[in-house]
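Worksheet: one structure, shown below.
Here the complex is missing a single protein chain, while all its other protein chains stay put.
Chain IDs A, B and C follow the sequence of writing; residue 1 opens each chain.
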Amino acid sequence: MLPGFLARAVELLLGREGRSLHVKAAGAATAVLAMVTLLGAWAVVVAEHGAPRANLRTYPQALWWAVETATTVGYGDYFPVTFGGRVVAAAVMVVGITTYGMVTAALATWFVGREQRRRHHLASHARELSEETVHALHERFDRLERMMAGDGGRE
Amino acid sequence: MLPGFLARAVELLLGREGRSLHVKAAGAATAVLAMVTLLGAWAVVVAEHGAPRANLRTYPQALWWAVETATTVGYGDYFPVTFGGRVVAAAVMVVGITTYGMVTAALATWFVGREQRRRHHLASHARELSEETVHALHERFDRLERMMAGDGGRE
Amino acid sequence: MLPGFLARAVELLLGREGRSLHVKAAGAATAVLAMVTLLGAWAVVVAEHGAPRANLRTYPQALWWAVETATTVGYGDYFPVTFGGRVVAAAVMVVGITTYGMVTAALATWFVGREQRRRHHLASHARELSEETVHALHERFDRLERMMAGDGGRE
Partner (left out) sequence: MLPGFLARAVELLLGREGRSLHVKAAGAATAVLAMVTLLGAWAVVVAEHGAPRANLRTYPQALWWAVETATTVGYGDYFPVTFGGRVVAAAVMVVGITTYGMVTAALATWFVGREQRRRHHLASHARELSEETVHALHERFDRLERMMAGDGGRE
């Protein structure tokens, strides 16, 4: 169950099939999140620099802080104390939440699409039946015309 | 990939196409969230005023607290200690979570709609085919009538 | 924009239309969440009672703790320190997250349904057209039969 599922996920993220909007949007959001995490960690150290009670002083600390902020865990071991640092934090939070929302939405779209494709097979079966119907009607016309031609010939 | 995606997002939020329920609901929820954050920050300062161990004392502090509460990060650098302040906090939490849920749901609806429109093209192709079928049947009737008229004329 | 939206939300939660699975599920989950919050606050006080470093000692404190736990904010002003209290906490967390997931899913279903009903109008328009087609075919048969009757009568 799992290996096939993971293989599919990798295929969707890297592969040829990944052209749908939802996969592209989730991928783009993840890329933006990675960038905002890396830049936000740098920006918060710059913003907090020199503040008396600042606890975000080095880039490695700030990177860890950015990760726990983007995931909304927020242990409270590190947090910004300046206005600038808090604006950076708000941006990291919003981008983090939106990214996870986009991943959830992309998963939902993938699931819904799969369910509908299953029903689509039923629908295309119905379409084949309707082609048979049209064929049958044409055969009735052919027969009518042959009858009329025979009728005319008999005279 | 990204610029087109962002342009589309802006267009959806501001633009002429933004008439669907899900875009309106996500926009309304964001507006309510902004209002609740601004008002909640003010209300929590009022509610906490005079409490012995209160740590939410000024509006800027409370605004930062409201942001980290609405996003459910909750570092623990600020938190309400009175009953009134905690009721305000609960309201900010619930509005924040519901807004992000609405944004996620709106994204899912947008993605699902896009996928279905792709299939809709297939469906309208099928409809064109069925119009051709109807046209063909009418031509068969025309031919039959000409045959009958000819049949009648030959007599 | 907003008043109509809220009126609709209230109507869906209380009203006659609220028979769909997703509305019932979101309502049931909210009821379960309220119950788990109230019971969990009581259970955690019982579980923590007597533990040396326990900080959850009274029901009002525990109720506030249950709210910030169910919303996953977790300031860290209160937290369980015993095994029993932590099991209660895990239950409150899981029920809280599932409830918000259910609300998000119900919103998505509502939005998607609305979008599809819009397209459904187009589909029923197409169905009317196809009824016109069938009517036209029957008229062709009527005319053919009249022609044949006339043809037969002319002889």
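Going forward, a contact is a pair of C-beta atoms (placed from the backbone, for glycine too) under 8 Å apart; a residue touches a chain by one contact, two chains touch by 3 or more.
What you are looking at is a predicted structure, and each value in this text was computed from that prediction instead of being measured.
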Residues belonging to subunit C that touch the chain removed from view: 20-22, 24-25, 27-28, 31-32, 69, 72-76, 79, 81, 83, 86, 89-90, 93-94, 97-98, 101-102, 104-106, 108-109, 112-113, 116, 120, 127, 130, 134, 137-138, 141, 144-145, 148-149, 151-152, 155
Positions on subunit A where the hidden chain makes contact: 1-2, 5, 60, 64, 67-68, 71-77, 100, 103-105, 107-108, 110-112, 114-116, 119, 126, 130, 133, 136-137, 140, 143-144, 147-148, 150-151, 154-155
Where the unshown chain meets subunit B, residue by residue: 72, 74-76, 104-105, 108, 112
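Here is the rule we go by: only the chains that are shown with their structure count from here on.
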Middle chain, criterion being Cα centroid separation: B
Same-residue or different-residue interface between subunit B and subunit C, half as cut-off: different
Subunit B-subunit C separation of Cα centroids, rounded to whole Å: 15
Rounded Å distance between subunit A and subunit C, as computed from the means of their C-alpha atoms: 21
Residue numbers of subunit C (touch at least two other chains): 72, 74-76, 104-105, 108, 112
